[in-house]
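A single protein chain has been removed from this complex, and every other one stays in its place.
As written, the chains take the letters A, B, C, D and E, and residue 1 is the first residue of each chain.
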Amino acid sequence: MRNIEYDEASPEVKAVYDDIMATRRVDWINNFWKVLANDPASLRRTWESLKQVMAPGALDPLVKEMLYLAVSASNGCGYCIASHSAAARKAGMSDAMFGELMAVVGMASETNRLAQGWQVEVDERFRPRR
Amino acid sequence: MRNIEYDEASPEVKAVYDDIMATRRVDWINNFWKVLANDPASLRRTWESLKQVMAPGALDPLVKEMLYLAVSASNGCGYCIASHSAAARKAGMSDAMFGELMAVVGMASETNRLAQGWQVEVDERFRPRR
Amino acid sequence: MRNIEYDEASPEVKAVYDDIMATRRVDWINNFWKVLANDPASLRRTWESLKQVMAPGALDPLVKEMLYLAVSASNGCGYCIASHSAAARKAGMSDAMFGELMAVVGMASETNRLAQGWQVEVDERFRPRR
Amino acid sequence: MRNIEYDEASPEVKAVYDDIMATRRVDWINNFWKVLANDPASLRRTWESLKQVMAPGALDPLVKEMLYLAVSASNGCGYCIASHSAAARKAGMSDAMFGELMAVVGMASETNRLAQGWQVEVDERFRPRR
Amino acid sequence: MRNIEYDEASPEVKAVYDDIMATRRVDWINNFWKVLANDPASLRRTWESLKQVMAPGALDPLVKEMLYLAVSASNGCGYCIASHSAAARKAGMSDAMFGELMAVVGMASETNRLAQGWQVEVDERFRPRR
Partner (left out) sequence: MRNIEYDEASPEVKAVYDDIMATRRVDWINNFWKVLANDPASLRRTWESLKQVMAPGALDPLVKEMLYLAVSASNGCGYCIASHSAAARKAGMSDAMFGELMAVVGMASETNRLAQGWQVEVDERFRPRR
């Protein structure tokens, strides 16, 4: 689908674009939102959810960006890896932090498959209390 | 494969078990290692890698545990989710932090698929510099 | 692997190409089949299965194409997303339908990870009857 | 995490539970929501999004439920497969429709991997117009 | 869905069951086929494909079973890991071979994520010739 640029956007889409730029303190819109704007309801709902999820809370924004990047790397989403690497850098992730983040992602991917392939049974102490 | 208990383990396996307990300051071994002990080379190599990756560095241990848990949830590995939830709790993750961590994992899973399904092109600014 | 074009194909491969074009009422072969033709047994078996699976039945062809696209988006297969978006469009998927399809794919990806990460137990009523 | 039952829920959580039951015309809450209620912000946000996404629109509710089930099967989420199989049945999915749905999911999973492993190049005609 | 036992099966389903037992030289049917028998067309098509794919060819049956198990471990399919571990054992896989197989699966899972997360560009020499 083609990108919907700011100048050609409907008022509803423009309002979301404006909120994205104001919230993130940037003066441009990245392609993810421009493409999603082909379906204004998806654009608005996705942005509203993302804004709530990524707001500071019990976890600080840098940790949230690193978690986002870790999942994106785990899913192998090229666009998401590129955009969230940039976002995490902006939030303060150094080269050393990125190297360690990816080492954890790689290690978790490895042991996840080992635990499944070896059919490890959950330890009694790890079972959720209900 | 059956679990290799400490008392029946070979000296090579016992040495790894001892190092796991000493490094983590615990007095028991969880099933993942007991099953992997059926292949002593895998046990030793996996533990040595994990110990290095999870040691404090540019990222603190709690952040590393949360990244590990996020990838495990993304991969849907039941054993890993159970064991790393426990590890992250022990490292200081509160209920509120867990709720926000899972919200980020869920949101990233959603937007990863949206970016791929909508065939979003990587923005020029996000391309890695080579 | 390189593409096997119609004119250079063996009679066995040509017969599959002819059936693809006749069944789909098109006058060209897309790259997926041209590459698979490097292994004629895989080409024939895959096409025969696909033809049976995608034939009208209890579900109509448009719904089948949308299900195919949803799984391809979920798997992040670039080629498959591109080719099955085209196929679904041809079968009648509008822009609005695509937007809703992707919204469901995204939402399912999100709640799948939430259900796994939060370790939700299957409700008694949802258990399969055996 | 333990399930939050209706009677012990906070007013905020009860309001979401009430809306779930009213929207779906049921008199009980399934475990997914009861567990998510441990994080009321996630409960409310996820439910609001799901309600919008699954509402009738360009696609009818049965098709949406089948797409949801297809993605859940593709992700291998046991809870989600169980709960959305039930939801799709309730929306009208017959045994024959389920059989065909799963046949499409299986076939798409197979050809997704073939397209990736054989490194098939996207046909010029399938490239998105930008 | 419930299992369709041999004695209650239709002649069409019985014919597939008979062929499975004859081809594999066993006197019982495992649950995968008994459940798939709820959709006889899927049962027959899946069995025919599997029989062709797993027949001896350029790769011997043990290697094919190990590849099947590796993919099943990578996908985290519990049923498939259990059934194909048994099949690979029967075809000659020793404990030592299983340990090495899982070590490769784990290592590939790790480096797959590293290559994606670090956004490694494909070397010119690795590009497919077209």
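Here is the rule we use: contacts are C-beta pairs under 8 Å (C-beta built on N, C-alpha and C of every residue); 3 or more make two chains touch, one makes a residue touch a chain.
As the structure is a prediction and not an experimental result, all values here were calculated from the model.
*Asks:* Could you tell me which shown chains are touched by the chain that is not displayed?
*Replies:* A, B, C, D, E
*Asks:* From the list E:21, E:41 or E:97, which touches the chain that is not on show?
*Replies:* E:97
*Asks:* Among C:3, C:31 or C:75, choose the residue that contacts the chain missing from this document, as touch is defined above.
*Replies:* Residue touching the absent chain, from the options given: C:75.
*Asks:* What residues on chain C make contact with the chain left out of this view?
*Replies:* Residues touching the hidden chain, for chain C, are 1, 38-39, 41-42, 45-46, 75-77, 128, 130.
*Asks:* Since one chain isn't shown, list which residues of chain B touch it in the complete complex.
*Replies:* Within chain B, the residues that touch the unshown chain are 1-3, 41, 45, 49, 52-53, 128-130.
*Asks:* Could you pull out which residues of chain A are in touch with the chain that's been left out?
*Replies:* 76, 95-96, 98-100, 102-103, 106, 119, 121
As a working rule, only the chains that are shown with their structure count from here on.
*Asks:* Give me the step distance from chain A to chain D, shortest route via touching chains only.
*Replies:* 1
*Asks:* Can you list every chain in contact with both chain B and chain D?
*Replies:* A, C, E
*Asks:* Using mean CA coordinates as chain centres, what's the gap between chain C and chain D in Å?
*Replies:* 19
*Asks:* Measure off the straight-line distance from the CA centroid of chain A to the CA centroid of chain E, and report it in whole Å.
*Replies:* So the centre of chain A lies 34 Å away from the centre of chain E.
*Asks:* Scan chain A for residues touching two or more other chains and write them down.
*Replies:* 1, 38, 41-42, 45-46, 49, 53, 74-78, 82, 85, 105, 107, 109-114, 116, 118-119, 128, 130
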